[in-house]
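Shown here: the complex without one of its protein chains, the others still in place.
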Amino acid sequence: MKIFVPNDSAARSIGADAIAVAITAEAAKRGVAIELVRNGTRGALWLETLVEVEVGGERIAYGPTTADDVASLFDAKFYEGGSHPLSLGATEKIEWFAKQDRVTFSRVGVNSPLDLEGYISLGGYAGLKKALSLSADAVVQEVLDSGLRGRGGAGFPAGIKWKTVLGAQADQKYVCCNADEGDSGTFADRILMEADPFTLIEGMTIAGTAVGATIGYIYIRSEYPDAIAAMQGAITVATCAGYLGKNICGSGNDFDLHVRVGAGSYVCGEETAMLESIEGKRGVIRSKPPLPALAGLFGKPTIINNVLTLASVPAILADGAAAYAARGVGRSLGTQIFQLAGNIKRGGIVETGFGITLDALINGFGGGTFTGKPLRAIQIGGPLGAYFGVEKLDVSMDYESLIAAGGMLGHGGVVLFDESVNLAEQAKFAMEFCSIESCGKCTPCRIGSTRGVETIVKIMSSRDAAEIAEQKSLLLDLCEVMRDGSLCAMGGLTPLPVKSALENFPSDFEGAAK
Amino acid sequence: MTLIMEPDFGTPAGKSAKLVTVEIDGKSVEVPEDTSIMRAAALCGVDIPKLCATDTLKSFGSCRLCVVEIDGRNGTPSSCTTPVADGMKVSTESARLSKLRQGVMELYLSDHPKECEVGDQCKVHGMAKQVGLTDVRYDGANHLDLEKDQSNPYFTFDSTECIVCNRCVRACDEVQGTFALTIENRGFEARVSSGGTSFIESECVSCGACVQACPTGALKEKALLTIGQPTRSVVTTCAYCGVGCSFKAEMKGDELIRMIPLKAGGANEGHSCVKGRFAYGYATHSDRITKPMIREKITDEFREVSWDEAIAFAANGLKKIQAEYGADAIGGITSSRCTNEEVYVVQKMIRAAFGNNNVDTCARVCHSPTGYGLGKAFGTSAGTQDFESVNYSDVIMVIGANPAAAHPVFASRMKQAVRRGAKLIVIDPRVTETVKSARVHADHHLQLLPGTNVAVINALAHVIVTEGLVDRNFVNERCDTESFAAWEKFIAQPENSPEALEATTRVPAETVRAAARMFASAPNGAIYYGLGVTEHSQGSTMVMGIANLAMATGNIGRKGVGVNPLRGQNNVQGSCDMGSFPHELPGYRHISGDAVRDIYNKKWGVELRPVPGMRIPNMFDAALAGQFRGLYVHGEDIAQSDPNTVHVHAALRSMDMVIVQDLFINETAKFAHVFLPGTSFLEKDGTFTNAERRINRVRPVMSSKTGKSEWEATALLSAAMGYPMPYKDSAEIMDEIAETTPTFNGVSFAHLDEVGSVQWPCNDANPLGTPTMHINEFVRGEGKFNLTTYVPTDEKSNRKFPLLLTTGRILSQYNVGAQTRRTGNVAWHSEDILDIHESDAQMRGIADGSWVKLSSRVGETTMRARITETVPAGVVYTTFHFPESGANVITTDYSDWATNCPEYKVTAVEISPSASGPTPISDHGIDGDSQLDSIVRMANQIAKSAPANAGIEIEVAHHIEQFWTPLMRSRLMNDVDRSKLDPIVLKAMELAGVK
Partner (left out) sequence: MTYPVWDSQVAESILASLASDPGPVLISLQALQEHFGYVHSEAVALIASTFNVSRADVHGVLTFYHELRTTPAPEHQVHICAAEACQAMGARSLQSEVEGAVSAEVSKVYCLGNCALAPAAVVDGKLIGRATLAKIVEELK
């Protein structure tokens, strides 16, 4: 009988390995014949470690488990689906999963990450097969028609980038996957790469064959060693099976894939800085134009997409653009992989069509704060995202609505803070983070972020109302200079959390207690 | 006179042929579509605030001051990085933009000194004023306590004034191509760094590009801080190498503050090297001699005298010699360091006042084979291209040259071309900086054994001919097909194959084949070469071999191709053009031509002798033979720079009147009876002609330290010898040159002042000069192929002298070092070093940095050794910049068969450890009849090496007639032991030509 224990780094961070060891030992002790499968996480991190058993073709879940529960689980014959206080019933039927609409993440957590046969049996490589049967133009059109927008944060239509690269004339083109998932509160890229790496490989292969790129790079941050290992392992498996390398699937197309590892630099998640870093240089922003689609990696036409963008492509090709575009609202089509994090009761991955309300996400799926104290602030979209107060819970989670509400979707991370949070402290951190991570090229970001920290410190420590007012006004001027003057989104968006904190939580900016 | 400020359009000019019209602040302007908004604005007179942008560098977009608003577009894009589009409407001023710029300047000033050391030279405060910023509300962390880096002798790096605009880093990358600067750290801590070490310890080559680019006082000339701000500038030409860079000499009163490379300079386009930019201090060095001096005997002390007394003393001495030993017993040497006008006057004095053709020039010892070989092949003794041409090359072949050290400003251009994708082939015995430097690596390095150039060029040509890579259309249309057919047959012989020659050249045959294919298949293939080609026994053969290769591959007559000698001295080209060779008058016209002589006979009112005079080595031989007793040496240090020092010293010591005109008491002056003070380039008024035939103006930036123009001293001597030359100024001399020399017909100071510079030929047909030569046809009509049989030099390594020494230059020093040794450049290189391969060093027990004795069959010297992989086993290398080590003590008197250009590049030597450093040169007498030995050696060499196009005896006879003095011919006929002569020479002697 098959027992599934996730080998995802988050699950392992709270003891999954110990559970796996304990289950093996207990099974041996009791003479129970089991097959232990280390699958990826299904993304319900609040349920980790989520142990599953396959009974009659159905997966039954137990969780969250610890190594201490293993003996009682065996006592309850969990391997036959036996009842136990941690029983969650059929995994698919757990409400938290059942209410999601998993498209990009449909295989995540089901399979053992490097099991290529399993991947194919779950519908993997259907997208590539379809793409290889179509003309390059048709593949690009399919991506255009799906409405897929860059999931990395900018929300630029992926198909338009692809079309530009397709139309560019060059002796070499590249596909670069941005897996430098540095935004706090986001971890979907990591989970996808660790749990379902072939989906990303398939997406990149489709991109490469569509635009005539024969070399791909995945730029993964060094903080994700397990994702790096999973991708490298999967590339080896795919290459051996003819899904990468020369003449993939007998199509006549070549596509080689390489993993590049970051070295601790948030700004390298900006696409041009990432290109510089892949080229082995300082991760400094390039000014645009030229667009990377025309002069990108090593000066050649380059598709740059985020992990989730590229990982959505196989499903779009396999099931058709229309099916994908049928999800979502307005100009935000398809599904979004939301990541619930921070001070939250039920944190993890929620994939659903755009348009769900913030409330449904954080209270519905998330169950409110982890501490149980009142919710005070929600930061959406990473360190460059706005801080919302509870008055904004009705906002629809899509690109346009969030901008209208004074925020942004970013990479889809949602971080909850309870009432203990001080938003001046958070604003200061936003500036501090910018000062630490700024590449140092443009003046507003290079000097402005340090001045920002200093100005907020003055506000926080002052007991003089006039000085506080003066420094707030200076801070607002600075935010304007950074927003309008910065070369890239790092400096340009740092004012967003700062100003939103100032506007939505003014009471935190009234200086030191008198 | 005021300070010249060249306009800065912010970003480089667009290159697109497509023009678009944009409207900027209501002004309409038409520009190439790849023009930035910033440049378009500047072109219609709108000055957008900027700090990080400058038109010599690609746009960067870091300072964020140049933001603009564009109709129909969101945000405030930077105008330097945003290209124009047709119909675009741009506003450069608005309340929003103004506030944004003030906000940015407020940030800058929050981390900048309140007052800058260089005043207005720092643009930060000025820019703050320009954008209307009045007060800075921030105080906080800053970099104002960082220490200055004073390690470079010429400029300081003061990080406190640095605004991290990256202009210096970009200049080092894009303009110079050294990549010595970077930004270290990131964010607020991002600072300019010379790679984590001080500037002097860094890879910085002190070209000055960073200083030039810096908009603040962070990188500034020390002179600016010690002397003060300049008030006027004079545009002039550098007097170091053959690149001939244009500079603005920025002055305060009569004091030179700094040399700023001129963006409008055709040769350098705003770039410079450490020598031209900074190493001008010799010109005002306290060692300068500014008053004439004389002495009866060279063992006496010199005594200062008036000009009149010195001139009279010199003239009397020369006249006395002529009275006693005949008109041919005196002669002179012109200087490639001096202006065309000065050179012209010297050769005129020798021909007209001395009454003989005993004039030669220091080009004898560097590029005389270029004149000979290119003249034979193309009909003109000069390079075919301008420097800019290299931008259009697909394959660049560099032979026997190390432009990175010797022609750095050209090297920067070349390296840019390579980094843009041009392929590079280098033929050199050493792994030079040209073969391998940061981000440039030769695609093929043919690391040949010194002395085997001709074998390599023949092997390359063999591959091209036998693999069907000849450009038949070009050859058929443009070349002498008969000579081609003969050459094709010759070169296709198996003995010229790379495989057959591998053992000789040590270059793997496959490398030769690959390089040949690469060169022949390039749409545009260009060849650049230097003294590693010319300074050999086969120098002229090699030049002809290069010309053959260029013609066979169709690489002549357009941009991106050609044969390009990299000239050593600033005015080698000019001094040759000006008739400095004993066999030809200005414009390379042989002295035997009646029509040509007639022009000068009429103009000068004399009767010129129709026979060639002596070359420099002929003079030395004749001196030792007692036939030649008086010499006027104009700005050349033959005692240090010419080979076989002992022989040269003996010759000089045997003369009765040696007149040296120079800035300093050089090695030659130690043998002089008269010393006439010369002027530095900063005091001269005239022209230099660089390696691309570009005639540049040299303007006096300060008054003459000697009270006279240099040509005036020559004219005085000439008058004292009985031939007055009453020119009123140098412009008048150039007018005479133009009048008498067809290629200079259109040149005048007035014309040059108007157009900047011209490349000769400059005449009615080409009033703006001729950047590319031989476009539709060769100057000689059809390009001529010459047979280039490889004749090994007699200078071979043997048991006693098993190593081959080759010599060259380094970046910071120049030639004999008379100038650069008197500047801060000694910080980089203060002695000559012997480079030796580890295996050769180990075998001899030589440690890195230890003293070694270096001996050849003619002499020995001592210097320090450096163990390096840049030379192969069996080859050692040194420079000849310092008289103490006197590298020429050991070089031999072997020379090019055609021109007597010395074989500096090959000397068989042995090396042994030495307990101590250099000792004084031990001069000794020269035994035997060295003139007769030379005559035999030269005649036999010609017989072996001359291309046998028209029957070898006829060629030899013709050659001797063209280039030998009557006395040498007579000694050949009468005094030589005929058993020592090659049978071909004997046959030639039977022909009518040799009388």
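Per-chain numbering from 1; labels A and B assigned in written order.
As a convention for this text, contacts are C-beta pairs under 8 Å (C-beta built on N, C-alpha and C of every residue); 3 or more make two chains touch, one makes a residue touch a chain.
Keep in mind that this is a model prediction, so the values were computed, not measured.
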Using the whole complex, pick out the displayed chains that touch the missing one. A, B
Just name the one of A:Pro383, A:Gly485 or A:Gly511 that touches the chain not displayed here. A:Pro383
Which residue among A:Val21, A:Ile160, A:Val261 or A:Leu476 touches the omitted chain? A:Val261
For the chain left off this view, which of A:Leu88, A:Val415 or A:Met431 is in contact with it? A:Val415
Which chain B residues touch the hidden chain? 178-186, 193-196, 202-203, 436-441
Where does chain A touch the missing chain, residue by residue? 9-10, 12-14, 45-46, 48, 181-187, 189-190, 222-225, 227, 260-266, 277-284, 298, 339-344, 347-348, 370, 379, 383, 413, 415-418, 421, 426, 429, 433, 436-437, 439
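Here is the rule we go by: only the chains that are shown with their structure count from here on.
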Contact footprint of chain A on chain B as seen in their complex: 59-64, 67, 75-76, 78, 81-83, 96, 99-100, 103-104, 106-108, 110-111, 137-138, 140-141, 163-164, 166, 182-183, 185-190
Chain B contact footprint on chain A (complex, rising order): 265, 282, 284, 287-289, 435-451, 454-455, 470, 474, 477-478, 480-481, 484-487
